[in-house]
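With one protein chain removed, the remaining protein chains of the complex are shown where they sit.
Up next, subunit A:
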Amino acid sequence: MLNDYNDVLQKLCHHLKQLAGPEVEITPQTDLINELAIDSVKLLNLIMEIEDEFDISVPINALADVQTVHELANLIHRIRSQKQ
């Protein structure tokens, strides 16, 4: 399970780097909006990419509780394990 979470985190960071630029350091505690300057529209588009990457559905309602990279990775991980 932990492996699975780490896999999610790694792939998520890859997507985030494409949005934020390669020079930006991204850790699980990084705040998506305040530190990576990912605005609400970019975040919604990122969710579509994540849905395709992991072949899952991520209702955007769930984003209300997501602020950090870890929280987003956790959400994806949870949806993915429900599916399996």
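Assume a residue touches a chain if its C-beta (ideal position, glycine included) is under 8 Å from a C-beta of that chain, and two chains touch if they have at least 3 such contacts; residues count from 1.
Definition applied: contacts and distances are computed from a predicted model.
Taken from the listed names "FAD-binding PCMH-type domain-containing protein", "Nitrite reductase large subunit", "3-hydroxybutyryl-CoA dehydrogenase" or "Serine palmitoyltransferase", the protein name that UniProt assigns to the chain not shown is "Serine palmitoyltransferase". The missing chain lies against subunit A, touching residues 39-42, 44-45, 47-48, 51-52, 55-61.
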